[in-house]
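Only one protein chain is missing from this complex, and each of the others stays in its spot.
A and B are the chain letters, set down in written order, and residue numbers restart from 1 in every chain.
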Amino acid sequence: MLDIQELEINMGPQHPATHGVLRIILKLDGEKIVGARPVIGYLHRGTEKIFESQTYSGNVPHTDRLDYTAAATSNHAYCGAVEKLLGIEVPRRARVVRVILDELQRIASHLIWLGTHALDIGAMTPFFYNFREREYILDLFEEFCGARLTLHCMKVGGVYDDLPPGWIEKLQRFIEVFDKAVWDYEDLLTGNRIWKQRTIGVGVISPEEAIDWGLTGPPLRGSGVKWDVRRALPYEIYPELEFDIPVGRNGDTYDRYLVRMEEMRQSSRILKQCIQKLEPGDVVAKGVRVLRPKPAEVYFSVEAPKGELGYHILSDGTDKPHRVKVRPPCFVNLQVLPALVKGHLVADVVAVIGTLDIVLGEIDR
Amino acid sequence: MSPELLSWMSPELLNWVVIPAVKTAVILAIVLTIVAYATLLERKVLAYIQARVGPNRAGPKAILQPLADGFKLMSKEDLVPDGAMRFLHLLAPILIMVPALAIFAFIPMGDTTTLFGLLEEPVPIFVADLNVAVLFVIGFAGLGLYGVVLGGWASNSKYSLLGALRSAAQIVSYEVPQALALIGVLVLAGSMSLVRIVEAQREMGVWFAFPGFLAFFIYFVCGVAETNRNPFDLPECESELVNGYFTEYSGVKFALFYMAEYANILVVSCLSTILFLGGWLPPFPSLAVWQHLPSLPLFWFLAKVFVFIFFYIWVRATFPRYRFDQLMGLMWKWMLPLALANLILLALVKLWLLK
Partner (left out) sequence: MKFKDLLLVDLLLGLWTTIKHFPRKKFTVQYPEKKLAVPQRFRGMFRLNVNTCLGCLMCQNACPIDIIHMEVHDETTPEGKKRKVVDRFDIDIKRCMFCGICESVCPNKGKMLTLRTGSYEWAAYERDHALYFDRERLTHAVDEYWAARGGWPEHLRPPDAADPCACILPPKKEDA
């Protein structure tokens, strides 16, 4: 008898398709996966501990660095939690601007996801088209708050600054460009038979399982569960806005792809409505210079591009939080990876990693 | 060149040694130059398709880029991983490069030339006109696999090994429909000599791509698989296996693998041109118009080859990658039956239409 061994292969932490420093220990039978174990922590920076040593307002730039592809939503979740703790009423204009920033960030984040996901599956060109459109968004951010990636575009009680003159016109131009550009991506991928073969039936998860694993965001909606924090636990001006929550049917990689593509269109729809809703006014709540909340405990979450991003803050009466716990969507979504790839081939691992849309900055914190 | 200069040589020496040696050197130089510039072409075309500019720093319009790449790779340290089989590790890049270049001995880039009147007698523009050239080409193309498998095996790396295994699985899938597609052409031409195949297209007055469009399509798809390029670049796919069978190579050895890929593209493009697009013949060679124009064999040949290379790059820029089981499924379940149907179709065409 031959001695048959499983091939154990280290995918990462330096690997082109693990989106950062994720390490997966794969057990292979030929190319078939019999076991996968993600190893995380290579990007651990102790952010939650840093939060405890800084003032409430000084923590905002640190939240940029968790999900660095979607800094605005990260800012939003943290600021929202602190505002809830202090009972600050955010001015109307700031709320609208926040929604605009969130939705721009959602599009930007989904563009990165689409580009890298397609690149993992071998289509290299969408990557460049996506980054071209994302560049417009980064330019908008840069003009608004002076930074492109780690934005620090919101602060407790409002947003960084008022919109600069001419910004809304640029935003409208971007929406026009983007609505056309989405069809290019669709032409390249959606109907393509290779893309379909690579994604349909790969990494299937049923709605019950998805809920049991605690998935949120597109991985959950791809399975057909209509749960979106923007609708389920509404915040800011989302109740006033009209938008649909796209859901998938089969819970496979292709459905999650379709869900995200539709989400980008819905975001562009939200942006158009927000432009109508902009009224002059303050962008920062008055009298929030020194933040010293009473001892309390709050949890506030927003719908980040990757799922539900929540901040759980425990205050102790000083100007620094006693404990901040982040509920990152990627961390929770990543845990389903071993179940999704089991029985598939090595090539499907990269498709599944791509479809979960993880960012290691947020997982390792 | 006057005959007096060469008169000290016996005609045997001249015809059997000197002229083939000169031709080999010239063809090698041409091929290696095209290979080097194919890398630049690929980077430029990819860049233009992807809304980028591409390389533009090394010399005007980056024409020195291949040289710069070559110098860079040659100045790199030649790393051999711990536990690798040193001899096989060295042998693999040679084994992949040599067959790719050897095939050019049989590829006619034109019928005859007098080098713009420099020579008194026209000289054929190929090293050898073998009567079983097609078999030879298929055989040599298959030899390239040894380089891939040995490279993957000798590197002592799991990624390389997986790449080599995939390559082996890939070759058994694509070679069968590819060979069957070629048989269709052989049926039409009635010969295995590449020169004869082109001549047959001249006599028939039509490129074989028209009656044999199915064979052409199959040969193209299999050619993409043979050159390990997207959408069939499974043995080296970057996002899964880092770089597949040549993950552990660096320096000159890496350069050899890299050049072999482009040499293979050139081989496949040349063969497609000869077998399906009439080689050095102009389009619709039976038209009376061509009688009055100078015949530019090398121009037509290279133009067709470059259109082909462009198409390869274009395909690479567009499509996602197949999974290797899907590639096998595609080849066995679709291409093989198609190739068989095509063979019957071409046999009937030959029987009834092209007597």
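Just so we're on the same page, a residue touches a chain if its C-beta (ideal position, glycine included) is under 8 Å from a C-beta of that chain, and two chains touch if they have at least 3 such contacts.
All of these numbers come straight from a predicted model, not from anything done at the bench.
Undergrad: Which one touches the absent chain: A:8, A:89, A:142 or A:176?
TA: A:142
Undergrad: Which of these touches the unseen chain: A:27, A:84 or A:152?
TA: A:152
Undergrad: List every residue of subunit B that touches the chain not included in the displayed model.
TA: Contacting residues on subunit B, toward the hidden partner: 45, 47-53, 56, 314-315, 317-319.
Undergrad: Touching the absent chain: which residues on subunit A qualify?
TA: Interface residues of subunit A facing the absent chain: 54-55, 57-62, 64-65, 125, 129, 132, 135, 142-147, 150, 152, 155, 160-161, 164, 184, 187-189, 191-193.
Quick note on the criterion: only the chains that are shown with their structure count from here on.
Undergrad: Taking each chain's centre as the mean of its CA atoms, how far is subunit A from subunit B in angstrom?
TA: Spacing between the chain centres: roughly 45 Å.
Undergrad: Contact residues on subunit B for subunit A in the complex?
TA: Listed in rising order, the residues are 46, 49-52, 158-159, 162, 165-166, 230-231, 233-234, 237-242, 316-326.
Undergrad: So in the complex, the part of subunit A that touches subunit B is made up of which residues?
TA: Spelled out, the residues of subunit A in touch with subunit B are 7, 9, 15-17, 30-31, 118-125, 127-129, 132, 188-189, 192, 194-195, 197-198, 345-350.
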